[in-house]
Every structure is written in structure tokens, then in C-alpha cells.
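Of the protein chains in this complex, all but one are displayed in their positions.
Then we have subunit A:
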Amino acid sequence: MKKLINIIKANNLFFKIFIVMLISVVMISISITFSTIRMSSDLFMERYSITNTKVISQITEQFDEFSFSVVSTYVKVDENGVIKGLLQGDKDTAIQKSQYFYQMKRHMERIYSEVDPNEANMIIMSPDHDVFNMNYVSWPVEPNELANHPVTEKMRRNPDEIIYQFDASSLTNRVPMVIASKALVDRASDEIYGYLYISIRENDLKDFYEGYTGEGNNIFLLNSSGKIISSDRQNMIGVDSPELMEHVENLDKSSDEYHNIEVFGRNQVLMAEYLPGLDMYLVNLVDREFLRKNVIDPKEIITISIIIVLAAVFIIFLILRKMTVSISNLVSQISDMARYKFSKPLEETGGYESKKIAEAFNYMLNEMHDYMEILLSTQEKQRKAELEAVQHQINPHFIYNTLASIKFMVKQEQKENAFHTIDAFISLLQSALGDIDETVSVEQEVKNLKNYVLINQARYGDRIKVNYLIFPDCLSYRLPKLVLQPFIENAFFHAFTEKKTGYIQILIAEKDQQLVCEIIDNGDGMIQDKYAAKNKRQLFSGIGVKNVHERIQLLYGKKYGVVITSAPDKGTKVKVTLPIIQN
């Protein structure tokens, strides 16, 4: 968990941008996908409804043609004097009957050949129940049953109307069919002289519209009482559906092309047309869900969207990662800068932007380094110049005092003493002023120290003894000029103010690849931090104790320098560490 948080923190920028991008891409895709599906299905429905309205009007035309052909058949039968004569005439003998049957059939055949469509059957029944059936296969009719059937009864009651009825009873052998019937009435006597039936099997009626239907796109023929008398949905034939009838009537009253309704448990588009000739409604139901599922295929759209989203996210991931990782790298490198003392340049990797940033940063860093170097070397030079200036400077009091001491020696005729002192003084001056080298050999330094000590002892007596312990192999090593003298001077003049006698030990040895010089006295000692403040005035040269440490570090680095340890009444120990410098 912690690890995860760390990863997130480390890639903070990446995650921020990535999440924003991810959310936007997904949101955009989802909204586009759904609006596409919705828009296309709406558009499709619209187009589909328009097409279907046209289809319906075409089917309507076929039904109109059929009802027209029923009417014209009736008119032809009605106008046919021979048929009327035959139906009304005598047919007592077999010969008369034979004539009657023969002629009826001939005349009916002529009319029947014009009945459209040909699958329709035409039957004429006389009042005596003689049946003339033009297509007994289509409707094998039983004369007595037909005569007493409600179909015929209804015709007797309404002799002036063409009546369309649906029947699937035993009369039609349970074959669903639509029967148009009309009584043949003698205008003069108002008597019915025959019955005309034009039947069409539901199966053949289906041919009017079947080519236009399909799954989810159904057509129903609805009679005025709401019974479905024909449909491409076989199981709906003969079903009473007041529900559908109500919707159809609503649509008929409005001027809309179609209605969206809920019927038969499905969400459907309803289109309907009234067939005035048949007093029926032609109803088209289109299942919205079904169409949406099958025609528009949202699966495909969604799949494409998902693929695009995944691809986009993947690409964004790659690009973002490439960009942010290099920036994060830069950031971590920059925050690490201090650790490497600003010496390590940034890696110039990653994208264009981070490369440029790294380049600029590195350039700046380089410039800064250069500048710093210049500054440092200038400072060092200045320092050196200062040091040089002070080390070449001998305190005039020292010369004056020494010369005054020598004068006394000469006056007291300590000839030998004076000679030694002058000799030491000369060589000390020679070494301090004459030698322009910065460093001197240990041997020379020790000689100088001895000269200095000699002069001091000549002046102040030898109550302070000085011992030298120099390892011979150190004699040839070199060390900065006058680096030990200030500590000797310090010991002479400050360490023995209370104790009047003591000694100073000078030790020079090689230790751990370093040249170690120790100046130990057994004088008064001191409290440590007072030490530095005390020595402001230098008696011999301009170089003070304080300077020595700085000077060494300046010359040889932090490793080297001066360490002073002191305790009151016990004395002071000064340890000077120097690199080993061979001649």
C-alpha cells in the first residue's frame, strides 16, 4: 500500500494528467456512442415508418383492387340475364337441369376468369341450394350448410350490401378465409334469386402483403369488430384484439403517420390504413426493440467505441509516460543536485521539452561553475598575496630588541655570546627575507627555530629550555615557511608568565602518510577559546597562530591544519598536520 502511494507520489504528474485524459476519453466515447445509437435508431425509425407508410399504401391498392374486382364481379353477375334466367327458370327434368348446370358453369367461367386475383373462388348458390363452385379445392362447400350458415343469413337481411366476413368454421373446413357475399336481387320483384360468394383463403390474402413483412414487421388485417382476420403471424389469425383496435382508431382519428404504442407486450410502431371497400383496417406493426437490435446492431458500435477508447488510452499512456517520466527524472535529478555539490550535470534524455530544459539547466550549471571557479581563484590569489605580504615582513621591534640585546652583550664584553647571537640573527633574517620559496625543508625550518630560540635565550636567559626531537627521515620533507615559529613564540612569551621555568618540546615525525609537528610546553596552559583572542600582536613576523591554520588549509585542503589542546597549569600542545611533500 505504501509502495503504491509512493509510486503514485513519484508519478504524481503522470497520474493527474492520465486520469483527466482517461475520464474525458471515456466520457466522450460513451456519450458519442449512446447518442449515435439513439440518433441512428430514431432516424431509422423515421425512415422506416415513411417507407412502411408507402408500402402500406401499395398493399392498400392491392386490397382495393380486390374489392374492386369483387364489385365488378358482382355487377357482371347481376347484369347477366342468362344467369338470372337460369336461376329463376324451371329445372324439373334432368335435361333442364343439365342445361342449367352447363350454362351456369359456362357463364360463370367467363366472369370468373376476370376475377382478380385468381386464387379467389367464386360461388353462386341458387335459392334451391344448387351450388356452382368455380374452385372446389379452394373451398369445398356443402350446399345445405352454406344455405343455413350465418354468412348467408346476414346476406338475406342485408340484400343490398356487399358483406365481407371472416370464417374459419367447419363451413370452410377450418381453413381461414375471407368471404365477400352479395345477394342477387330481382329489381322488379325485390326477390332474392341467388347468392354470390367470392372467397379468398387467408393464405392467398397473405400474398397481398407477405413480401413486405418480416420478423418484427407484421401486418394485420383487422375487421371492424377488432378481429384479426389475416396476418403473417399465423397464431394471431382469428384472435379478437380490442386493444389493437383501440390504438388503430386513435391513429385514424389523429392525422399522424404513425403512433408509438405498447401492444402485445411489445413496444411497437403502429401504422394503419382503412380499407373502405372491405370495412377493414390494414395494420402494420413494427417492433422497435427488434429493429433496434437487428438493424442497428449497437453491439458493433459499442465494440468499436471500446476499441477506440482502449487504443486512445494506450497511446495516451505511452506518450504521457514518456513525457512525464523524463520530467519526473529531471525533478529528482535537480533535487539531488545539492548532494553532488552541483557538479553532476542532468541527463539530457526524454522528450523534446525535457531535453531542452536539461540542456538549459546544464548550461546554467556550467556557467555557474565557471564563475565560481573564477571567484574562488581570485579570492585565493588575494589571500596568498596577503599572506606573502605578511610573511615577508619582520617586526621592526624584534630587530630593534635583538640589536639592543647584542649591544648590551658587546658592552658587557660577552664577545662570544654576541657573536653567536648576531650569527643566528643574520641567518634568521636571511631565511625570512631572502628565501623567496614558499616552502622550506624541515632541516632549514628547524635551523631557523634554533636561531630564533638562541636569540630569545640570549635576550631573556635560558630559564625556558627547548628540546628538539626530529626524525632524520623527515629532514628532507618540505613545509611552509615559518609555520612552526608562531607557536614557539607563543610558548615563550605567554606560556611562562606564572611558572618562570619550563621547557618546550618540538617533535617532527611522519605518521600515517602525514607530516606531524608537535610543539608541547609545560607552561601555564589556558582556557581553550581564550587562546586565539590573546595573540593579536605578533612579535617576530606578521604571521600569527590563527593564520597558520587557515594558511595550511588553503594550501593543502581540509584534511590538514592545526589542533591545539591545552589545560591550565599543565601546558599546551599544538599539533600541526601537513602533507608529505618531497623535495
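In the analysis below, contacts are C-beta pairs under 8 Å (C-beta built on N, C-alpha and C of every residue); 3 or more make two chains touch, one makes a residue touch a chain; residues count from 1.
In this text, contacts and distances are computed from a predicted model.
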Query raised in the report: The complex has one chain missing from view, so what does its UniProt entry call it, picking from "Copper resistance protein B", "ABC-type xenobiotic transporter", "Extracellular solute-binding protein" or "Inner-membrane translocator"?
Result: "Extracellular solute-binding protein"
Report summary line: Given A:33, A:52, A:67 or A:133, the correct residue touching the omitted chain is A:133
**Report entry** Given A:36, A:72 or A:99, the one touching the chain that is not displayed
**Finding:** A:99
Requested in this report: Using the definition of touch stated at the top, determine which of A:50, A:311 or A:580 touches the missing chain.
Outcome: A:311
Report summary line: Listed in rising order, the subunit A residues that touch the chain left out are 93-95, 97-99, 101-106, 130-133, 135-137, 140-143, 300, 304, 307-308, 311, 315, 318-319, 322
